[in-house]
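Heads up: the structure comes next, in structure tokens.
Omission of a single protein chain aside, the complex is shown with its protein chains in their original locations.
For subunit A:
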Amino acid sequence: MFDSLSGRMTGVFDRLRTRGALSEADVAEAMREVRLAMLDSDVALPVVKDFINRVRERAIGAEVLESISPGQAVAKIVNDALVEALGGAGAVPLNLNAAAPIPILMVGLQGSGKTTTAGKLGLRLGGRERRRVLLASLDTQRPAAQLQLAQLAQRAGVASLPIVAGQTPVQIAQRAMETGRREGYDIVILDTAGRLSIDEALMEEVRQIRAVTNPAETLLVVDAMTGQDAVNTARAFNEAVGVTGIVMTRMDGDARGGAALSMRHITGAPIKLTGSGEKLDALEDFHPERVAGRILGLGDLAGLVEKASDTLDAEESEKLALKMLRGKFDLDDYAAQIKQINKMGSISGILDMLPGMGQMKSQLAGKDLDTSVLKRHTAIISSMTKSERRTPDIIKASRKKRIAAGSGATVQEVNRLLKQFDDMSTMMKRINKLGAKGLMRQGLGALMPKGMMPQGGPGGGRGPGQRPH
């Protein structure tokens, strides 16, 4: 569903870009699409309306209509406004300017990821920043919640407040702060029970906790998959306890994360951190400009380029690219390429960042896209002779058998690899035909031959993509 939208968005901006002059109707049409894109990404309706109004005002201003390519200007306005709405460029750090022990209060709905985030925060502050951290769970509601935080603290290598049965959350909070003072902790992270924003009794409780601890940061933890309700949650928590920062969790899912926009808009508090995995180190600073692209389905080219330049060997890449362009790309080059891709992390992560890849991504959804497939491919290729790698066409039945046996794979897997390589070569040829300009215009999605997609259904059920680690 998102892909068609993403395609639509790209289409709208493309149409605008190619126009010389821009009428108000053109802008209105573009705004309609932006509005839909945002709603489909779960940006809350009031936030969408406000956003659209602001963009429209700017878009029909003189500077746009007089600019040389008005379409480009509108696209830029949308993007800039989105980044701005998400908090402007650059990450906002946690505020730790308070006397030790510095209390950090975690609040949010049930199941939003507060306890896991508290553990991650413990690891970050205790490990990377070398602070003395005490984790305390005030969750007396959910069974074993306190134990969960204690176990996470142990994993993170920080202390946790001993569990005393029968204490109320407010009492635990007081005990945590006392312990923090007495034992010289720098930071006390207070994890609270999940609560519904409409539960008056529990909201009053968190108000009291706030009153007795006076936290330097009150972090609202929000699931990136949250729908329109994000507005209500944000408003209720902000009114009750005064949110100072937001943590978006499950950013590693495929939700577009429109809730991020709603949160920022309603609370005025910056998004400070994002959670993107179950491991304790999967806590990252928030980059508005990247989420902006994700919300509109426009990809995160900046992030990709950055990631690529961080990890890729430029010389090697250039050599490969040259070979591709000359149509002299062989299996050795493919193995080299795999090595490079491996350095960049998961393929789906990379696809996320590419514009126009929505279609492909959806066809890959649910399939194992992690790099274990590539490891298999590397193994298979390393079981080939030099001449086989240079001219894969000579690989027939008996060679396949030998290669399969040598790499611990099946003949089917060898077949699949060869097929994929063949498809890739076809793709290279298309790139050559389209040229760089055509590529930019049509997006990478246009290049993908059908064969590149993993086959769904029972036949492909045991494909290399289905293998567990």
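One rule holds for everything that comes next: a residue touches a chain if its C-beta (ideal position, glycine included) is under 8 Å from a C-beta of that chain, and two chains touch if they have at least 3 such contacts; residues count from 1.
Assume contacts and distances are computed from a predicted model.
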Hidden subunit of the complex - UniProt protein name among "Multicomponent Na+:H+ antiporter subunit C", "ABC transporter transmembrane region family protein", "Signal recognition particle receptor FtsY" or "Aspartyl/glutamyl-tRNA(Asn/Gln) amidotransferase subunit B": "Signal recognition particle receptor FtsY"
Contact with the hidden chain (one of A:G111, A:G184 or A:G408): A:G111
Option touching the unshown chain, where A:I198, A:A211 or A:A405 are the choices: A:I198
Full-complex contact with the absent chain, from A:S23, A:N53 or A:Q141: A:Q141
Listed residues A:I60, A:M225, A:A379 or A:L418, member touching the removed chain: A:M225
Absent-chain interface as seen on subunit A, which is shown: 1-2, 36, 39-42, 44-45, 109-113, 119, 141-145, 147-152, 155, 196-198, 223, 225-230, 232-233, 236, 250, 252-256, 258-259, 278, 348, 365-370, 372, 456, 465-469
